[in-house]
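Below, a portion of the complex is reproduced, with chain positions unchanged.
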Amino acid sequence: MDEFRELMGNKLNEECGCFGIYNVKDAASLSYFGLHALQHRGQEACGIAASDNKNITCYKGKGLISEVFTNKIIEELPGKHAVGHVRYSTAQQNQIENVQPIMVRAHQGSFALVNNGQIVNAEEIKVELENQGSIFQGTSDSEIFLHLIQREEGTMVYKIMNACAKLEGAFAVIIMTKDCMYAVRDKNGLRPLSIAKLEDGYCVSSESCAYDIVNAKFVRDVEPGEVIRIASDGIQSFKYTEKTQKKMCSMEYIYFARPDSVIEGVNVHNARKLSGKLLARKDKVKADIVIGVPDSSLSAAIGYAEESRLPYEIGLIKNRYVGRTFIQPTQKQRERGVRMKLSAISAIVKGKRIVMIDDSIVRGTTMKRIVQLLKDAGAKAVHVRIASPEFKSPCFYGVDTSTYDELISSRLNVKELKEYIGADSLKFLTIDEVKEANGPDLCVACFSGKYPTNLFSLGNIIKK
Amino acid sequence: MDEFRELMGNKLNEECGCFGIYNVKDAASLSYFGLHALQHRGQEACGIAASDNKNITCYKGKGLISEVFTNKIIEELPGKHAVGHVRYSTAQQNQIENVQPIMVRAHQGSFALVNNGQIVNAEEIKVELENQGSIFQGTSDSEIFLHLIQREEGTMVYKIMNACAKLEGAFAVIIMTKDCMYAVRDKNGLRPLSIAKLEDGYCVSSESCAYDIVNAKFVRDVEPGEVIRIASDGIQSFKYTEKTQKKMCSMEYIYFARPDSVIEGVNVHNARKLSGKLLARKDKVKADIVIGVPDSSLSAAIGYAEESRLPYEIGLIKNRYVGRTFIQPTQKQRERGVRMKLSAISAIVKGKRIVMIDDSIVRGTTMKRIVQLLKDAGAKAVHVRIASPEFKSPCFYGVDTSTYDELISSRLNVKELKEYIGADSLKFLTIDEVKEANGPDLCVACFSGKYPTNLFSLGNIIKK
Amino acid sequence: MDEFRELMGNKLNEECGCFGIYNVKDAASLSYFGLHALQHRGQEACGIAASDNKNITCYKGKGLISEVFTNKIIEELPGKHAVGHVRYSTAQQNQIENVQPIMVRAHQGSFALVNNGQIVNAEEIKVELENQGSIFQGTSDSEIFLHLIQREEGTMVYKIMNACAKLEGAFAVIIMTKDCMYAVRDKNGLRPLSIAKLEDGYCVSSESCAYDIVNAKFVRDVEPGEVIRIASDGIQSFKYTEKTQKKMCSMEYIYFARPDSVIEGVNVHNARKLSGKLLARKDKVKADIVIGVPDSSLSAAIGYAEESRLPYEIGLIKNRYVGRTFIQPTQKQRERGVRMKLSAISAIVKGKRIVMIDDSIVRGTTMKRIVQLLKDAGAKAVHVRIASPEFKSPCFYGVDTSTYDELISSRLNVKELKEYIGADSLKFLTIDEVKEANGPDLCVACFSGKYPTNLFSLGNIIKK
């Protein structure tokens, strides 16, 4: 089942995409289009909250943005400001209470919050808050923000800053009160968040690819440890801590982000293409063509082809109609499950020595089947090149890889892995090469095992 | 609205994909997987009928194959034989009665039928049948088959042959009785249909890309004017007419078919790539990069790049979550509608002279907006190359282009069209080049205006 | 399962209610309200077809009229004439093709048809029609009408009359062409149908209880063997046969019809009350109170109480939220299944000798459980009085009782049945008393076994 899910879905799942828009006509409608551009960051649930300066109205549901929202629903979300969210969720967290935006409605004032990330001291804070009488509705750690803010006194900025100061881990948060918007990043800058300008208003987004559709122009990334306040009288910046560093998640470049996004000044497609070139420089493979596993590895494959001067080809076709629900296949069908998602073009691969680029190897089962697929289609040799290092350690900052056991590179070395997947050769990038391609200030904990934060009670998982 | 539909959906729509499987375990389940591989041929409705040698059970509904069918439904379709269908339908034909398979249940025996194509003398035959008391449930001309067959006497093969002899136009039909299967193509071979072998059974499909997922091996195309009978005692071939010719729809190669399919011996990806090379040989454009409009033009773009020795690049990203339903945008949003579907990678196209390959131009509005999109992202020049000739005449054989007015090339010449779309230069393939790339025996009526059949009452549309 | 279905649903099921309205504003909307008043005649599916003098638009679905239709759907059914239908259906007939109105759309003209009844020579005619090339979509015998009419030539009235002349059995039909309406009853008048007048228009309905809600005034019953034509130039009457008699279904009075309906001049509530009085005259039971099984037996219970001068009481409460779907109970829960539908008021029945009136006994299982329910609640004695004769023979005219085996009175005599249900005494009405209460011209075949028509191939069931 898990394997089939993986084949059908994505190999890695991130928790979210956040979008906010301030002082525009049709804020909810523009949020719809913005979230549509962020849909690749989460497909299981979504929501939008809009404010008309007096009341905040919120709607959320399970499914794609185009499935959850209709014209009628958008019309029932009036106002000039809005925040929205697309969400991936693991099975155990698949309750409606976890879908964002999450809200506080209280006599002191209402606000809505969206977040991308994972708090590593969530459990510790939650116990403390429950001891003081707090009641949590869902299991999402974003709810902790609400309680920490609600228990503070003073201005909203002050409350948000005090709340952030208590939290360790990764977060990129947008908070909307009835008339203001706040954009916040954790002190390591682990998750992306940037701001843009449009007409009289502002836009906040997890990825810059959402700006074009709403006609907004990129301004800058929110800084690690920064709280940006957007109000009718303009923008203000606050720092809730001085102990900041830049540790952008390297998987954003490698796998998650859309190729047209620019993160911390680096275009994702170009970063991937450079990764492909670095792979090509490693050795001179005797091969006839270079292919990529669609879609996330095509940029790297083009880079490899350019550098190696081997012809770039389309050897694998991705079925565009792979949805979230499929009939349960019998065991036999399961074995050819990957073929529902990918097809080899026999006319291309037959008799060829192939360099096949993929962005990463997580569990290894899909890669094993892709190699088999190509060989069944007549490939003479399949040289696998991975545009990232060996994925050895779980992520605790919002990427869904919870245990060492799931990570095949924590169990097999490169040679063993090559045998397991049936490749004729197998090479990875080094951590240094990843930094060369994507930028120096990266979190590479999943490759190096060195985490930029204390891990609190999550540390137990590591020791196991 | 129509324009928005076009932007969100496909520029051209074909009517269907047909799939049949004979003498296998889990026939309905395998049909599900086969139809999933044919999903690109029709996304609005689908159905499967299965036979256990005694009874035929049928289920159909609106939506994708993965939306309409569940494990429970598949289990309720028992038997070793099955036929299935995926369907595109125009708004006016969007009634459940038109969804296929369509069936006859009668004391003489039941049978189910799926069809891809369009009968050009449908109206004439329908009036004649109604005068004799026939009652039609839907508006699909495939229903005419049922009535013609039911009114014949004799063996099923004989009835099918007599029915086919009365019909002009395009059809690729699979008929399943409780214990036999029949595969039929019109005498011009306008629509594709082929057969494959698996274990003790057979498989019939509109495109060969469906065979891999069910572990079937391609045998051969059904011939124009041929009726193939598949029964427990093997395969037999019949010809219902000697006046046959090969006039395979050229748009199958250019736009509809999946790159991994082989039609009449020609692999679609390779045909497209060769089309791109032929485009490159036309002139020597001073350009920096070659890009394609995803997905159907990427093969041609790679061919162009190879031939011209210009770098192949990813300049446009296609949003994978463009679904069938979207909120109705305001006028202003509509103008940037294409941006929901396509995004330019600014980091790639900025300051560049671009050769952009597309497979065809139908209405021209989308192309105009794509050129604008690239220029807004900073492209210095956009040279548009179309991997097919000017689309000037409507198709009456199953491709949804009903009037001359919709076809921009029937109104504007190449120079005018270049101005309209805002390109720096514009070139098309010639009809001869199309035949060079895809094969000599093609229907090119949409480019030449010369139709391979009499058009009967449809001719009125042409005169208008 | 069947027993649970029976407990949850109705003990007997009729096939339909028909409604038509001619020359009014909002014809579809008024049909909605008319069908709502006929909902007790069928709850599984419904439909409305409306004509604006040019086109007929039709919508149908599974469920109650209030579930299937919305304002939006009603608005999409424009026109001044409409016909509608509510349908009960057995499991095997539960396909959407059987839901009415059923339609012919042909170049000669379109028409919609609704029917209540059952054709006894359906199978014979169907084989003949199929031999001539007719294709049937569903299994409902109403479809035969369409084919017979479509195969005739001449005026519509003439075609309808010729079609009717070929059919044996029970039918009450409304046919709507784009600008006329036809109301037809079989020659024995087995199923009710009447006409009413409102403003400039007319109304046709299975039961008169539908007239009040649309402000129509009852005019008269359609006669057995009559075809009434309603057109813009007024009403005309035709007889398609002279061999007519009045054989109205006695179960209409006993169980099906609403108490406020008047059928063939007799009010249903009064007929039931008189049945109760006739029961009371049979013997002088020593009892403390009279109760009825809600809802259909309350009229008879009041009649019994009046005649016997025993106090009328509410001893059983019916749960108003018994729907069509329920969770499958475990065996133990099943045994108290009837308690979901009925509750005894212990405070009333405890220690009392009770006369309990029910309208009929079909399978006997429900009655057995009701008697038990009353005894568990403390009743000292339960004297069961049934306001109809022993139900011994299946109905072939549209009431869902297909086999002798299901009818407990075909297996047990009164004394045995009394023992089986655990009653202290049990009495039925005689056939003569039924005629005294409800009228002399009744079909009493289910009590007498004497059928008013030839039964054709259905006769086989009887011999078994």
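For this structure, a couple of remarks:
Letters are used for the chains, namely A, B and C, taken in the order the chains are written, and counting of residues starts over at 1 for each.
Assume a contact is a pair of C-beta atoms (placed from the backbone, for glycine too) under 8 Å apart; a residue touches a chain by one contact, two chains touch by 3 or more.
In this text the structure is predicted, and so the values were computed from the model without any measurement.
Of the identical chains in this model, 3 are shown in place, and the full complex in the file is built from 4 copies.
What we mean here is this: only the chains that are shown with their structure count from here on.
Counting the residue numbers that touch the partner chain, chain A and chain B have more than half of them in common.
In terms of the distance between Cα centroids, chain C is separated most widely from A.
Distance between chain A and chain C, defined via averaged C-alpha coordinates, is recorded as 61 Å.
Chain A and chain B have Cα centroids lying 36 Å from one another. The set of chain B residues touching two or more other chains is empty. Those residues of chain B that touch chain A in the shared complex are 26, 29, 32-33, 36-37, 39-40, 43, 64-67, 69-71, 74, 209, 212-213, 215, 258-260, 262, 267, 269-270, 295, 298-299, 302, 305-306, 311-314, 317, 319-321, 323, 325-330, 333, 336, 339-340, 343-348.
Chain C meets chain B in the complex at residues 96, 104-108, 126-127, 130-137, 146-147, 150-151.
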